[in-house]
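Before anything else, here's the structure in question.
A single protein chain has been omitted; all remaining protein chains appear in their positions.
Chains: A and B, in written order; residue numbering restarts at 1 for each.
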Amino acid sequence: MIEPLHNFPVQKDLVVDIGDFMEKLARVKPWIISERERALEEGEYLQKPEELEKYEQFSACINCMLCYAACPVFAGDREFIGPAAAALGYRYNLDSRDEGANERLDLLTRDAGAFDCTFVGECSTVCPKNVDPALALQRLKIDGALTSLKSLMRRGK
Amino acid sequence: MKSKQTLFEAIDWGIFSIGGILAAFLLPANIVVTLLLQQPIPRGPLATLPALSKLYLFILLVGVAWHAMHRIRFVLFGFGLSRYRRGVTAAAMVALALIIVFALEVISSL
Partner (left out) sequence: MSVKEPSRYWWLRRRKYIAIFLRELSSVFILAYVLLYLLILAQLQSGVRGLVTQFAMVPFVALSVTLLAFSLYHSITWFLLLPRIQPMKIGKIVLSGKLALIANLGGLVVASLLIASLIYGVHILSAG
């Protein structure tokens, strides 16, 4: 059966409104965040193959939105940040060139963030590029929990 | 700079995870022994140290309750109640608090 992508507002026939999806992708700050501007003379960022390997699978997303269409959490709550955006944000957190992991982690773990995921796992099942956004979401939960624990212990001192 | 929401969700999820492990490994045996074999009171060799069996019961029951309450809360969100997020979360926390108090009372006087 041919039908429009699930969980998105249908404009007409098979065309859905992807505005919300695009906004979420931008919201996770999908760019290298640096403490300071690099001068041109410093040259390009250097990255070893092992450092690339850490985030490579999460960078394979083609923005097809199948994961959002498959997610029952997103079906019930359109505010949910969703698999692709979370995986994209996580990709940058894992990038050795990036220095904005804490900032990104915080915005990814707020209300309607990673913790809303109930690990249904269908997002990863339907992903045509094997990005495994479900894994990104669970790792974000773990990272979020661990940094919260650390910040609590620091406050206690 | 952690927002309070994040902190709360993170801690809730952490305890949920621990509760999940406890439930996964320990709950089936507990159900068989306490309901089907009808032996609800700890009488084994470890129960001679009453503090130990009480601790076991408290950690298991509260952990499982927390785990369950977290799942229930998010199932409700998935069914559209996420627009009443604060209310649902508050209700879940109150219910959990009541269960913890009940558990403390019952287990401590064993």
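Remarks
Methods note: a residue touches a chain if its C-beta (ideal position, glycine included) is under 8 Å from a C-beta of that chain, and two chains touch if they have at least 3 such contacts.
For clarity, every value in this text was computed on a predicted model and none was experimentally measured.
Annotation for chain A: contacts to the undisplayed chain at residues 3, 6-7, 9-12, 72, 75-76, 118-122, 134-135, 138-139, 142. Looking at chain B, the residues touching the absent chain are 20-21, 23-47, 53, 56, 61, 64-65, 67-72, 74-75, 79-80, 99, 102-103, 105-107, 109-110.
In this section, only the chains that are shown with their structure count from here on.
Per the touch definition, chain A reaches chain B in the complex via residues 72-73, 75-77, 79, 102, 106, 109-113, 115-116, 118, 141, 144-145, 147-149, 151-152. If you check the complex, the residues on chain B that touch chain A are 1-3, 5-7, 9-14, 17, 71, 74-75, 77-80, 82, 85.
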